[in-house]
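Can you keep this structure in mind? I'll have questions shortly.
Removed: one protein chain of the complex. Kept in place: all other protein chains.
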Amino acid sequence: MKRLLITAAMLCLFTAAVFAAGSKDSGKKPAEADGAQEITWMIHMDLATNKSWTTTALPALLKKYGYNVKFKIIEMGTHNGTEYYEKLKTYIASGGAPADIMHLAGLQQPAIDANWYAEINEDQIKKNMPKYYANAKKIYEKIFAYGKDAATGKLYGLVSWNMFGPNRHTMVYRQDWLDQLGMKVPATIGDFEQFLRKTRTVDFNGNGQKDEYGYTSGANSPLSGFQEVFGAYGVMPLVWMVKDGKVQRGETLPGSKEALATLAKWYAEDLIPRGVGTTETRRDGFNQGIRGSYGQADGYAPALVKGGQNYEEFYKMQPKGIMLPAPSFKGPRGEWGTLEWGPRKYSVSFGSHLQKDPAKIEMLMKMLETIAVNEDTFVASMLGEKGKHWNFTDPAKSSGATKFLDPYTEFNKRLDEVGVREMSESAYGPVWVEDVYNKFLDPLAVEYSKHNPGYYDALMTIPFATQNKYGLDLEKMTKETYLAIITGKKPVSEFDSYVQTWMKNGGEEMTKAAQAFYDKVFK
Amino acid sequence: MASIKTSAGYRIFSILNSAFLIVLCLVTLYPFIHITSIAFSTYPEAIRTGLHLFPREVDFASMKKVFGSPDIWQAYYNTLWRTVVGTTLSVITTGMAAYALSKKDLPFKRVIMGLFLFAMYFSGGIIPNFLLMRSLNLLNSSWSMVLPSLVWGFNIIVMKNFFLSIPDSLEESAQLEGASELVIFFKIVVPLSLPVIATVAMWMGVYHWNAYFDNLIYITDRNKYVLQRMIRSLIIDANMSGMESMNDASILSPESLKGATILISTIPILLVYPFAQRYFIKGVMIGGVKG
Partner (left out) sequence: MKTSRSLRARIVKHRILLLMVLPAFIYLLIFRYGPIAGVSIAFIDFKAKIGQSFFQSILTSRFVGLEFFKEFLTSMTGLQILRNTIVISLYKIVIGFPAPIILALLLNEVRNPLFKRVVQSITYLPHFISWVILAGIIRMMLSPDFGVIVPVFRFLGIPVINLLGDTSYFRGLLVATDIWQGIGWGSIIYLAALSGLDPQLYEAAAIDGAGRIRQLFAVTLPGIASTIVIMLILRTGTILDAGFDQIFNMQNAAVLSVSDIIDTHIYSKGIQEARFSYTTAVGLFKSVFGLSMVLLTNFAAKRSGQQGVV
């Protein structure tokens, strides 16, 4: 036995030493050929690849503005969001080096820990990117909190936002069902309950079954589901809410108990499907013609206009149906709205090797703003080549809604060959200025995106240590308890003991830490 | 086959047995019928609720799209390559090792078996394996699909056990005639071990056919993707968590496309089986001594 263990240990060390020697990562210097300066990028989901059109077209356009650059992407090799970050984290943990510019879905904690980022400051941004800076501050005064390391408060990232605004989701109803029931869009939660009741009495799809319900929440609905109902009671579970400077978690507030009571009543009276949260899906039922509305999580404004994904899907399935985006209903105190993602979208940072080269960071910042403020570069980075990759939905117009042309309607192909994703998100256009991008938004979608006052996380979902420790377990308990109450397995009175358990198992500690974080960063 | 007395009791048993097996088959067959039906359905028909036995509205578009996609065929080829190469190399190396380890006076036998057993349960994790591939220059190489899974302790144990049940007398007579162990192995033992060889080959084959995680971590080139990875990226996107994904005008591919892709990856297996089964039917064993 002893011989065996010693042998094994020696073999381990030997082979480990062999490949340790070969695994050190040497920093690479960007090659400079024909005078052009190479800029390396890492881009979320490889939204553009080294072979994409925009990777060469954009630098060509930038020459006009005085930039002699070449772009090179350090690819992770996948267009799938989850996979991308798995591979990125593996890369970081293996000692990989950062690129010059990193355009990612937020600062990644492993990257922060590995000293990947160059520190920047707001004065620097204001000086080199004045238009972007002014726009960002207008969207949300504290938006740069999203680009800071929660622990040290250092600023590492330029923050981007959604072009349709911090609020951009709305509720969607089957207009033809409302018409058939002789109802208007439900304005209050009482009206909405009426809608649910009446829906159960009509066989809309004529298949002889009472399989229609007015409302549902899916297993794939965000957080705890039923967002608009909670919103009508002034709360949003599983986000941090602030009232009078006090930070609390939505799921522990009394408004949630009220909402649960209403939902439990609806379930008991068979006004919502039996499979809520388990076998139901967010939106499929609506498309299949057996659900009368879908929650705002799915009502993403640009997807609801002609050419948008939800629109196209629905009408393919229900050519005779009519879908109506509309504001959701108000609760007993006049409160309404749903979960929103809030102002921030992605963050753009610079590699720490540039820390000692502030001139280069300046140049890169200026370049990013140049791309955003000039229409030709903006369009190249967001949409591609007009007439070939994209066009206005109404080709006669020169502003408004846009759409991609075949064969670039296919997601992977578009990313691989063109290097763009969609308006409000592409590879080389990480920051924008609204007077440029407003020209390319569908005005109807802009209209829809104003339908919602929005509840969003007061801490912008920035993770901090205590939340990392307890958050997941508490969230699981919350979702399970909520579903048990709604489906009648537990009484509504169970809510109080749930809150106590929540507090005792790290919830209280987490709330205190959240308060401290909020005071430090957002006050 | 020995002659068996067919009592009434046995006949009843036979009938019940057959009935049970038939029900099992029907229940098992349903998901396949379901997927096939969906693969040939129009979009509305594909997501219709209820049983899918035969598409009410037929549409070949998805099947055509899948068969016409060069990406899929490339991934297919990659999967086939790794399955054939990987399985063959595995069976040979594992078989030889298991045979040697079944000989009771092999020097260092206990050490070697112990090392294999230990390695079955302890692994360094993703990062160390990734680094190993990198230092061996195997990143983005097809060999990174085949080498890391070359020999499994499990297979060694199963094969070793089988070899133990082969009577010594067969090998002794060959040894007396001066044959080396290699010759004995390939000429005598292997032909007698077809059931276990086929079993292990099946296990390795299926593993390679379904593998995708190693492909995900080690491969960046799209043209080296394997089939399962392609399928997963088509289907699993909906499971993305995190708020960012909500704004995704995500890749929601039509159900029928998913169905077609799955079908195309399971058909070869359905075709291979009937041929592989003959190796299970008759073991050529004389003596039947318990191992």
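So that you can tell them apart, the chains are marked A and B in the order they are listed, and the count of residues begins at 1 in each.
Basically, a residue touches a chain if its C-beta (ideal position, glycine included) is under 8 Å from a C-beta of that chain, and two chains touch if they have at least 3 such contacts.
Keep in mind it's a predicted model, so treat the numbers as computed, not measured.
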Contact set of the excluded chain (shown chains only): A, B
Which of A:G255, A:G277 or A:P343 contacts the chain that the document leaves out: A:G277
Per the touch definition above, residue among B:A100, B:L139, B:A174 or B:I188 touching the missing chain: B:A100
On chain A, residues whose C-beta touches the chain left out of the figure: 8, 11-13, 15-16, 18-20, 23-27, 82, 85, 89, 92-98, 108-110, 113-116, 211, 213, 219, 224, 273-275, 277-280, 290, 352, 463, 468-474, 476-477, 479-480, 483-484, 487, 489, 505-506
Chain B, residues in touch with the chain not shown (by the definition above): 1-5, 7, 10, 13-14, 17-18, 20-22, 24-25, 27-29, 31-32, 34-35, 49-51, 93-94, 96-97, 99-101, 103, 105-108, 110, 112-129, 131-132, 136, 147-148, 150-151, 154, 156-158, 161, 164-165, 180-182, 185, 195-196, 198-199, 202, 206, 209-210, 228, 231-232, 235-236, 241-242, 262, 266, 269-270, 273-274, 277, 280-283, 285-288, 290-291
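Just so it is clear, only the chains that are shown with their structure count from here on.
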CA centroid of chain A to CA centroid of chain B, Å: 38
Parts of chain B lying in touch with chain A, wherever the complex brings them together: 43-44, 47-49, 110-111, 114-115, 118, 126-127, 130-132, 134-136, 216-217, 219-222, 233, 236-249, 251-252
Chain A residues touching chain B - in the complex, by the definition given at the top: 3-4, 7-8, 11, 18-19, 21-23, 75-83, 86-87, 90, 93-94, 105-106, 162, 168, 211, 220, 222, 284, 287-288, 290, 297, 300, 302-303, 308-309, 313, 316-317, 341, 345-346, 411-412, 416, 422, 424-425, 461
